[in-house]
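Here the structure is laid out as structure tokens; the discussion comes afterwards.
All protein chains but one are shown at their positions in the complex.
What follows is chain A.
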Amino acid sequence: MIRLENVSKEFKTKGGKVDAVHNVSFEIRDGEIFGIIGFSGAGKSTLVRCLNLLERPTEGHVWFGDLDLTQASEKELRKARKSIGMIFQQFNLLAQRNVIDNVCYPLEISGVSKKEAREKARELLKIVDLADKEKSYPAQLSGGQKQRVAIARALATDPKVLLCDEATSALDPLTTRNTLNLLKEINEKMGVTVVIITHEMRVVEQICDRVAIMSSGVVEEIGEVKEIFRNPKSETGRKLVTPEEEDGGVPVPTKDYIRIVFDGQSSYEPVLAQLILQTGLELNILGASTADINGSAFGQLLIETPEKIEDLKKIREFLSAKGVFAEEVKTLQEGGLNE
């Protein structure tokens, strides 16, 4: 659907060149929900703007189907953009137009007759459950409602892809959940490929099929969300999946720890109780959390790595016998890496 080929974006600032995106290549498949996650400043917003050429990459190619957007004429580019919907963190609705006229805008600029545009807009407002608000102005709506109007507007031209740039970051947790469900529904029922930019792992866990993890303008790893949750290969990936304080976890441990991941099946077994009973060790739990990844329950448990190597061996044996996935994580301590 969309393929990036060695895309880089440099910004020239007074302080010199800034490498916002560096040599990024990946493909977004037809019909999937693809996440791009990273902490702020990772370059993900710039990257998503390279997908529809709102930012022109300094190097590389962006393929939308058979069309190389970086080589396309202005006219071809405008036409392609009508097949790539986009929603934003700040909604970006036209403040002086009411809800239905906002949804009509993309149709209006495509030369669709007013009557036809209105019909289509009403249909879309029904889908986003705002049929009764068509005469309201954006200032009269809540954040979640504004984002639903923006979604309806982005869908007006029947796009193949919907880009969501931190679309839920200005919304409260409940509204976030509802908005994500709506995006999932649109993906399933209308077959629209969805690209989600976010800094929250929860968002990725809830609806994404695959995810790319970004840090300092580089994609560090890319893969199935379940796979990355189980076994993150990059530093950023691990930081993102480790439970945070606000999620009921503890601050990222400062000691070495073992991260045990339970998938849908093992989460129903009392693994921890068995581990303690069988090994007879007094384990120190550092943190725990659960995640609902695309409908299946996942859990993770952080326990402190025992100091004695024979104790550690016991734990390893038990976990591998149980078939539970675990990884040993060493943390940076005073005096450098503890390795």
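What to note about this one:
One rule holds in what follows: a contact is a pair of C-beta atoms (placed from the backbone, for glycine too) under 8 Å apart; a residue touches a chain by one contact, two chains touch by 3 or more; residues count from 1.
Operating definition for what follows: contacts and distances are computed from a predicted model.
Missing chain, UniProt name from the options "Lipid II isoglutaminyl synthase (glutamine-hydrolyzing) subunit GatD", "Assimilatory nitrite reductase (NAD(P)H) small subunit", "Aspartyl/glutamyl-tRNA(Asn/Gln) amidotransferase subunit C" or "D-methionine transport system permease protein": "D-methionine transport system permease protein". Listed residues A:6, A:25, A:71 or A:96: the one in touch with the omitted chain is A:96.
For the chain missing from the display, the contacting residue among A:35, A:57, A:106 or A:287 is A:106, taking the whole complex into account. The missing chain, though absent from the display, is touched by one residue of A:9, A:44 or A:81; that residue is A:81. Although one chain is hidden here, its contacts on chain A can still be listed: residues 52, 54, 78-82, 84-86, 88, 90, 92-98, 105-106, 108-110, 137-140, 150, 153-154, 157, 163.
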